[in-house]
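The structure appears right after this line, and notes come after that.
Missing here: one protein chain of the complex. Every other protein chain is in place.
By written order: A, B and C. Residues from 1 in each chain.
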Amino acid sequence: MGLYLLRRVLAMVPTVFLVSLVSFTIIQLPPGDFLDTVVANLSQQGQTIEPAQLAALRQRYALDQPMVVQYTTWITNIVTRGDFGQSMLYGKPVSELIGERLPLTLGLGVSVWLFGWAIALPAGIYSAVRKYSLGDYVLTSMAFVGIAVPGFLLALTVAFIQFRYFDKAVGGMFSPEYADAAWNLGKLLDFLDHLWLPVLVLSLGGIGGTIRVLRANLLDELRKPYVVTARSRGLSERRLLVAYPVRVALNPFIATVGWLIPALFDGEVLVSTVLGLETTGPLLLRSLESQDMYLAGSIIFIACVLTVIGTLISDILLVLVDPRVRAGYA
Amino acid sequence: MDPALLRVRGLRTHFASPEGVVRAVDGVDLVVREGQTLCVVGESGCGKSMTARSILQLVDPPGRIVDGEILFRLGAPAEPRAAAAEHGVVDLARLDPRGRAMRRIRGKEIAMIFQEPMVSLSPVHTIGHQIAENIRTHQDVSKKEARDRAIEELRRVGIPRPEHRVDAYTFQLSGGMRQRAMIAMALACRPKLLIADEPTTALDVTTQAQILELLQELQEQLGMAVMFITHDLGVVAEIADEVAVMYLGLVVEQCGVDELFHDPRHPYTKALLESVPTAGPRAKQRLTTITGSVPHPYHRPKGCPFHTRCRQAIPGECDHKLPPVLATGTADHPGSRAVRCLLYQTPADVAAGVDTLGEVSR
Amino acid sequence: MTTVNADRSHTDAPSGAASADVLLRIRNLSMRFQLSSGFLGLTGRTSFHAVREVNLSIRRGETLGLVGESGCGKTTLGRCVLRAYKPTHGELAYRREDGTVVDLARLGRGELRPYRREIRTVFQDPNSSLNPRMTLLQIVGEPLLVNDLARGAELRDRVAEVLRLVGLRPEYMRRYPHAFSGGERQRIGIARALVTRPRLVVADEAVSALDVSVRSQILNLLEDLQEQLGLTYLFVSHDLSVIRHLCDRVAVMYLGRIVEEGATDDLFTRPRHPYTESLLRALPLPDPRLRSTKKRVPLRGEVPDPASPPPGCTFHPRCPYAQGRCATDEPALIPLGRSAAARCHYADSLQLAGVTDS
Partner (left out) sequence: MNDPVSDPASDPVRDPDRDEEIYVAPQYKLVWWRFRRNRLAVAGLVVLGFLYLLAAFCEFWAPHTQDHYRAVYSYAPPQRIHVSFDGGVHFFVYGYKSRPDPETLLRTFTVDRSTRVPLRFFPRGETYQLWGLFGTDRHFFGPVKPGDPMYLFGADEQGRDLFSRLIYGSRISMSVGLVGVFLSLALGVLLGGISGYLGGITDNLIQRFIEFFMSIPTLPLWLGLAAAIPSGWGPITSYFAITIILSLMGWTGLARVVRSRFFQIRSEDYVLAAELDGVRRMRIIRRHMLPAFTSHVIASLTLSIPGMILGETALSFLGLGLQPPVVSWGVLLNDAQNVRVLSTAPWLLLSGAAVVVAVMALNFVGDGLRDAADPYES
C-alpha cells in the first residue's frame, strides 16, 4: 500500500508538469506579452508607467528571455515563492486574489457534493430497487431534466422568479447589511439564506447524472448471481441490498470523487457569474475578458492541480473500499 | 421408510414478457426424501434451475410462481412457525418471498449452492465474513464465535490452513477451493436440504470428483437430503438415490437410480441414455440420437412436450393430450416410480414396464 | 519457406508408423507466453510455457485425441497447429498432398495462406465463433472467397453443398446465426471448416457446449464426415467419454507436456501414467452399478501454477505413487510398445487401473 501510494504520487509529477505547460500556453496565447497589454491599457486611460518600473517587471517575469526561460521563471516563482504573477486588472498579486476567493469556491464545492450525494444516492438506489414503479418514473424523468437543463439557465430562471415575484435581488453571498459585519447568528443565517440557491442550482445536473448512473450500475449488480446467493442464505432484503450490491455499485462513484472538482469548476463559472458570487469563476471570466493572462492561467493551473489531487484521493479511496483493486497492488 | 422431506406438486413458474408467456416450469411434481439424494437431470432450457429456485422463491421478476404447492416438512416441532402449519408442513409457495418465514427457511432449513462460485459469492467480502454472516443471520452468536465457527466449517470442507483462508476473497481462491467455500457457507447452519444447482459443471473432472466425494461425506455426517441438479448422467449414476428427469418444464419420470439406468420407462429417458457415449467398452459405433433439438420455450409443442422428437409418439394422441402422471405404489415408498407418458395406461403398466403397444421395454 | 527432408526419421517420436502415413509431425514444440505488468508494462515481465517440448504425430485418416484438465495447454497446442499462434520453438512438419513436407512453424503470415484451407478448425462455442452480423452464406462462403477458391454462383453452390453435407437446409443460407439453435450453429461451424475441403481438422472442445441429445448428433456427424471425406482429426477435449468414443489414439497433457500417449483402448484399460489413471478414476460412469467397483480416492490437490511448475516430474506433488527421485529427476517420455509412451520413471513397473468394462 505504501509503495502504491508512493508510485501514485510520483505519477502525479508528469501530469502536473503537463498541466502547467497548458496553463502557461494559455497565458501566452494572446499576441504580445502582458506588459504590453498593461501599457496599452494605462495609456488608454491617459497614464504612463515609469520605464524603470517596466524594466524591473520585465526582468522579474523574464519577459525579455526566450520562452523556456519565461516558463521556468514562472513555475519557479510559483513553486518557491507562491508568486503567481501580477494581475494587471486588479493591480494585486494573483496569489492574493485567488486566496480571497478559493475558500468560498471550495466551500461551495463541498456543500454541492454533500447535498448532491445526500439526494442522489438514496434516489438512485430507490429507483433501481423499485424499478418501473411510479417513484422510479418520477425520479428518472427528473434526472433527465436535471441533465438537460444547464445550471446557468436554471440560475437565471430562479433569479428572475425571485426578482419578479418575491422582489428579492439575487447576488453575492450576503445581504448588504451583513456584507462587512462581523460573524454572528444573523450573518450566518443570512449566509445560509444566500447559500441554498447556488448549492441547489449547482448540484442539480450532478444529481441527475448520479441518479441515472447509480440506477444503471445497481440494476446490473442486482442481476448478478451473488445477490441470489445472498438471498438464498436468508438475508433480509434491506441488509442484503446495503451489504452487497449497493456497495459494489457505489465503487465507481468513489472512483470519480476526484472528477467532482473539475465538474465544480465547470458549473461554477457560469452559475457564479449569473448569481454574482465572489468565487474564482467570475474572476477567471473577467480576467479572460480583459486578457489578464497571469490571473487566468493561474486559476486554470490551480483548478487542474486540484483535479489531479482529487484523482489521487479517488484512487486511494478505491483501493481502500475494493479488495479486488487492492489485490492488484498488494 | 424414508418419508418425504420436500414434495413439489404441480409447480408452475412462468415468465411474462411483451412477447408472451414462457412457461419455464409447467407442472413439476417431485419428491425429495429425508437423507437421500435426488438428482434432477435434463438438458438446458428444461427448467431444472428454475424449479430449484422456485423452491426457495428466488425467481426474479418477471418470473412468478403461478400455481402448485411446495410442501416442506419443518424440523423440530418446537419451531414456532411450524405450529401454524399443519403437522409441521409448510407450503413454501404460499409464503411471502420477502417475509420472515421464508427467510428463516432459506439458509437454515434449505441451503443452496450454485454453478459458478466466482460470481455467486460477493466480490467485496471475505469468505469468512460471508460464512459468519450466514451463521449470525440464523443463530444468536457473537462475532468472534461466528468467525471461529467459519474457520471450523472451512476445515470441514477440506480447505487447507482455514485460519488463514478465512480472510481470503473469492478471487484469491482456485475454482475447487471456491466451490468448497460455497459448500461450507451453505452447510454452516446444518440445513436439512441442500439444493445444488450444477455445482460441478464448471470444474475439471478431478476437481469434480473431489467435490462429489466431499458432498457425499458431508451428507453422511450431517444426515441431510440433497437435491442435485445436473445435465451429466455420469454424475447422476455416481451420487443419486433417486432421479427426476425433466423435459421442457415437466418431470417426465422419477424413479430410483438403478431403475433409471437399467429399466427406464419414458421414451425420453431411454433416448437420453442411449445417446450418451460411454467410457466403457469401445467400438466406433454410431450413437443413437434424438432427432432435432429442444424446442424454444416460445414454441412449446401441444400435448406431450416430447412428442415432436419421440420415436414412439402416437399421432393424434401425444400431440393433443398432456399425459397424466402415473405412479406406482405410494410416493413415500422407495421403489415407487412416476411416469408421464401416454404409452402407459395404468400404474400397473408402468410397474410392469409394458407400454400399450405391447412392447416390453428393454 | 522451409522444407523439411521428407524421409528424416524421428526416433524419439513413439509412432511406429511409416512416415508417409504421418500427416503432421510435431517436434519439440514449445509455446511461451509473456506476461507484463506494472507501470507502462515495464516493471514486471514474467513468462510461462503453455506448451513445452511436445512431440506428436498425427497420421492420415485417424482421430487423435488430446485430453487434459483446463490450463494444461491442450488448446494452445491446437492453436499452434492451426498457426493462430507462432510457436516459440519447434517444428510442425506437415506433409502436403504431393508428398513434400513443409515446416508450418516457420512460415510467415502470407506464406501460411495456402495451408489455411487445408488445416481447418471447429470452435467450442458456436455462439461466439459465428459473426452474428453475417448470413450463413457469408460465413461459410468467406474462406472460399478470400482464398479465391470460388465466387458468384459457384460459391453459392459449394456453400449449399456443404450445408447439405452437415445436415442443414441450403434454403437457410440467407439467414443469420441467431435464427439457429445451438446444435445447428455447431453444424454451421463444421460447414465452415469443411467448405475448403480440408485435410486436417482441429476440433477444440467441439461438442462440450452442447446438450446431450445434440452432442450425439454432432459426434455421429463428425464420424460420418471423416469416413466420407477421409478427414484427419485432432480432437481436443476434457471429456474422456467423448474421447474414448471418437478417437483412435489419445495423448494426455499435464502442465504443457504430453505425459502419456497410446491407442485409445489400451490407454483406457491399462493406463501407464499415474495422472491418466487419476483422470480415468475421476470420470463418472453412467452406470450406478459400477459405483462400488471403483476405488474412491480422488486425486489430491490442484493443478500447480504453470508459471512456476514443480521441479522433477511436474505431477509428483499430487502423485500417489511418487518416490524420492520424482521430486528431482525429470522423467523422459519412455516408449512402451508399438505406439505408446509415458512420461514416468515407473511406467514399466506400476500396475495402474483403467476403466473397468462392464
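Just so we're on the same page, a residue touches a chain if its C-beta (ideal position, glycine included) is under 8 Å from a C-beta of that chain, and two chains touch if they have at least 3 such contacts.
Since this is a predicted model, take the numbers as computed values, not measurements.
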Contacting the left-out chain in the complete assembly, out of C:R151, C:H178 or C:R300: C:H178
Selected from A:V39, A:V149 or A:V321 as touching the chain missing from the view: A:V149
Residue touching the undisplayed chain, where the options are B:G45, B:G234 or B:G256: B:G45
Sites on subunit A contacted by the missing partner chain, in the whole complex: 15, 18-19, 22, 26, 29-31, 144-145, 147-150, 152-153, 156-157, 159-160, 163-164, 169-170, 225, 258-259, 261-263, 265-267, 269-270, 273-274, 284-285, 288-289, 291, 296-297, 299-300, 303-304, 307-308, 311
Residues in subunit C touching the chain absent from view: 36, 40-42, 82, 84, 112-113, 116-117, 120-121, 123, 125, 128-135, 142-143, 146-147, 172, 174-176, 178-179, 192
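Just so it is clear, only the chains that are shown with their structure count from here on.
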Averaged-CA centre spacing for the pair subunit C and subunit A, given as whole angstrom: 58
Inter-centroid spacing, subunit C versus subunit B (mean Cα positions, whole Å): 34
Computed distance of Cα centres, subunit B from subunit A, in Å: 56
Residue numbers on subunit C that touch subunit B, as the complex places them: 69-70, 181-184, 211-217, 219-220, 223, 238, 240-242, 244-246, 264-265, 268, 278-291, 296, 298-299, 302-303, 355, 357-358
Sites on subunit B touched by subunit C in the complex: 43-44, 174, 176-177, 204-210, 212-213, 231-238, 240, 257-258, 261-262, 271-273, 275-282, 284, 286-290, 293-294, 296, 309
Contact set on subunit A toward subunit B in their complex: 223-226, 228-237, 243-244, 247-248, 321-324, 327
